[in-house]
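Pasting in a structure now, in C-alpha cells, and then I'll have a few things to ask.
Note that this complex is displayed minus one protein chain, with the remaining chains in position.
This part shows chain A:
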Amino acid sequence: MSHHLFVLSPSDTPLYSLTHQSAKPVPSVTSPLASNLPTWSTSAFAGTLTALSGASSATQHTSGGAVRVGGGQDRHVIQMIANAGLDVIEEVMHREPTMYLKSVDKFNEWTVSAFITPGNTKFVLLHEGKNDEGIRAFFMEVWELYVKTMLNPFQTAHTVIRSGVFDSRVRASARKHL
C-alpha cells in the first residue's frame, strides 16, 4: 500500500513530497466493472485517459500482485489527484474547525486526507486504506517537524523544504504510523 504526502504552501506549491510504501496489504475491493480493461487505442492521447482514469494503476495491481514502486502509479496522476483534492479541502476547511480533515475526498482508488496548519500550509496525504488514527498521529508528527523547520529564519512559508533532517524524520514517522 502506498502513501503520497504533499506539503503545500499557501499558494499551493509543493514544498515537500514523499512517497511511502507501507507493508500493509492493499484492501482489494476492485469492482468487477474495472476488470478486463480493454486496450482500445494506441494514440498518445489515449494514454492520458488511461492514466487519469486510474486504469494503469488498476492493471498494475492485478498483474504484478505486489505493487511496483513508482512504476504503474503515474506520479503526474497522483499529483493531479492531490491538486484536485484541494477543491474539497478548501471547502471543508471553512466548515470544519479541526485541523485534521480525515478522508476528505476520494478519487479513483485514492482517499485524500488533509491537515491544515494555522498558517494555511496544507499536508495532503493520498492513501488507499482506512487508517484514521495512524494518519492523525502521522500528521501531528509531521506538523511538529514542520514547525521546527519553520523556525529556521531562512525558511518562509513559500520556501521548498530541503532539510535532510526533516526528510528522514518524516520518513521515520511514516514507517511508524502508516
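Operating definition for what follows: a contact is a pair of C-beta atoms (placed from the backbone, for glycine too) under 8 Å apart; a residue touches a chain by one contact, two chains touch by 3 or more; residues count from 1.
As a working rule, contacts and distances are computed from a predicted model.
Per the UniProt record, the chain missing from the shown structure is "Transport protein particle subunit trs120", taken from the list "Short/branched chain specific acyl-CoA dehydrogenase, mitochondrial", "S-adenosyl-L-methionine-dependent methyltransferase", "Electron transfer flavoprotein subunit beta" or "Transport protein particle subunit trs120". Here one chain is not drawn; of A:1, A:18, A:34 or A:99, the residue touching it is A:34. Checked against the full complex, the one of A:18, A:88, A:137 or A:150 touching the unshown chain is A:88. Chain A meets the missing chain through residues 10-14, 31-38, 40-50, 52-55, 58-59, 75-76, 79-81, 83-84, 86-88, 90-92, 94-95, 104-109, 120, 156-158.
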